[in-house]
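Here the complex is missing one protein chain, while the rest keep their positions.
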Amino acid sequence: MADIAVQNLHKEFGLGADKVIALENVNLEISGHAFVSIVGASGCGKSTLLNILSGIDVPTSGRVSITQDGKAARAGYVFQAARLLPWRSVMDNMLFVQKDKSEATRQRCQRYLEMVQLGDKGNKYPGELSGGMQQRVGIARAFSTEPDVLFMDEPFSHLDAITARSLRAELHTIWAETGKTVVFVTHDVGEAVELSNRILVFAKGGRLADDINLTLPFPRDVADADVALKKADVFRTFENIGALAVS
Amino acid sequence: MATTLDSPPKPPVRTSEEDLVRAAKRKNRITTWGWRLAGYVFFLGVWELASGNLMDERLLPGPSTVFETFGRLWASGDVPGAFATTLTRIAIGFTIAFFVGIGVGVLMQNRFLNGFFRDAVTIGVTTPGLIWALLTAIIFGNRTAGPIIAIVLTTFAIITVNVSEGIKSIPKDLNDMAKSFDVGVVKRNRHIVLPHLAPFTFTAVRFGFSIAWKVTVLTEVFAASKGIGFEMRTATQLFRLDEFLTWILAFYFVALFLDKVVLESIERRFFSWRGELKS
Partner (left out) sequence: MSVLNEAERTPDSSFAAQEQPTVLAKAWRRLTRSSLTGRILFPITCLVFWLLAIKIVTTIWPFAVDVLPTPGQVFGFMWNEIRGDTLAPHNMYETFGISLQRLAIGMVIAMIIGTIIGIAMGLSKAVDAFFNDWVVAILAMPNLAWALFCSLAFGFGDLGPIITVVLTGVPFVIINVREGVRNTPADLFDMARAFDVPRKRVIRQVLIPSLMPFLFAAARYAFALGWKGLVVAEVFGGQDGAGWTIKFWYDAHRAYGVVGYALLFVIFALVFEKFMFDQLSKKLFKWRPAVDAEVVEERFDGTAKAAVASAAAASTATGAALGSITLATEGPPADQPAQPHSDETIRRDNDHG
């Protein structure tokens, strides 16, 4: 469980007339056993925020700190596309991101593969797996490093509905069992409502517009009336702040 | 936690940013050109120095020697004649190869004929022009037919490949759409088929030309009494490397000029919509 603190975060791209403000003065704090979803329309800075939090990108100004018990926290990352090394086997892909190659590590990786029901696919190459399977390997890979915080960038958006649904259930189970902090970017409000206990709503221009806490009990079923009502609530929030406006 | 909604502090003077960008771009351009120039200075310099110092200057004439020799040859009046001969041969050979290539390419759309010509094209693309040059030299000796045939055999294949590619990829859906609107054959060809084939044909011309001129010079080395290749052979036999280098470099620059300057600028003007150009 990590502590994430963001202060006055500002991110711009380009110069002069071409300047684009991706994130505008974002302040937020996340801690504890949280599953935080970041939602917003395309182009509102969700992925940029995630890139900065995970260290792939740097802010133009402002401060980001991600700590675990005062030390720098370790982070795992799940991408939209699985981003597996196509020339190495599944197990080698898992081992690629580990700190060492010991037998204990290997067994840990195997355990996480089994958690996503791919325990027997360790020797296959990514090219032999379907898109859904590759994404599951990506999830297993991220969890297997046992990070303090997990960043997920629209991990299910490229999968079909049925696969996504079962993967969401798996994700929730792992999150509940392992007690990590998860920061989850999505454009799907239903997904956010189903999985998270806190929703950050971003508007166009990189503005953090709203911060919603969800207290409905887990596990949540989209068919459930309470859940559906909450989803409608969130949508109304969107409309109120104009976050739904298409560019 | 709700966000603080005050707007971020504005940077001091906006306009200087634009100037920075422009200055950076200018610097970039100058650097690139600077390095490019440096490359020329370096390689030409090394060449000039190597001649005489690293290798006997009779074996490796430097750029200045080559330049001098060219002046001498030009003054003696040999140059235009040789160039004309060679260019004429290229023109004839390439034209024939072009039509043969297109013909075969069109014919190959039929399954049976595709099988028939496949190996011919493969052989055409793989066999070095040298083989054809030698063969036609033996069979035809010094007659004009020899080199022309060699050029055709070496060049037609790459034209066929490009044309075939173009025909195979004619957008059937566009054509069908036009048919459904009762657009006549002539109009369809003019507006759909021909514009689609144009870039492929052009590519075929570019590649074909580049192959044709090389083979022409090669055949002239073996089987001609005039032309660039012949002059090169003479210079070689007389062990006059400076003349040899002069001839080949002179012609090489002409060919390079035709290819990169003429053809590429045509390509850029007419086919920029293809978006595939890499300079």
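By written order: A and B. Residues from 1 in each chain.
One rule holds for everything that comes next: a residue touches a chain if its C-beta (ideal position, glycine included) is under 8 Å from a C-beta of that chain, and two chains touch if they have at least 3 such contacts.
Keep in mind it's a predicted model, so treat the numbers as computed, not measured.
**Student:** For the chain left out of this view, which of A:N25, A:T145 or A:S196 touches it?
**Tutor:** Within the whole complex, the residue contacting the unshown chain is A:T145.
**Student:** Thinking of the whole complex, not just what is shown, which of B:V79, B:L197 or B:I211 touches the missing chain?
**Tutor:** B:I211
**Student:** May I ask which residue of A:N27, A:T163 or A:N197 touches the chain that does not appear here?
**Tutor:** Touching the chain that is not displayed is residue A:T163.
**Student:** Can you work out which residue in A:N27, A:T67, A:Q80 or A:N197 touches the chain that's missing from view?
**Tutor:** A:Q80
**Student:** List the chain B residues touching the unshown chain?
**Tutor:** Touching the chain left out of view, chain B contributes residues 31-36, 38-40, 42-43, 55, 59-60, 110-120, 122-123, 125-128, 130-131, 134-135, 137-139, 158, 161-162, 164-165, 168, 203, 206-211, 214, 217-218, 221, 232, 236, 239, 241, 244-245, 248, 252, 255-256, 259-260, 263, 276, 278-279.
**Student:** What chain A residues would touch the chain not displayed?
**Tutor:** Chain A touches the missing chain through residues 47, 51, 54-57, 74-77, 79-81, 83, 85-88, 96-97, 125-128, 130-136, 145, 151, 153, 158-160, 162-163, 166-167.
Please note the rule applied: only the chains that are shown with their structure count from here on.
**Student:** Averaging only over C-alpha atoms, locate the centres of chain A and chain B and give their separation in whole Å.
**Tutor:** 51
**Student:** Which chain A residues qualify as touching chain B in the complex?
**Tutor:** For chain A paired with chain B, touching residues are 8, 10, 15-17, 24-29, 61, 207-211.
**Student:** Okay, in this complex, where on chain B does chain A touch?
**Tutor:** 1-8, 14, 17-18, 20-21
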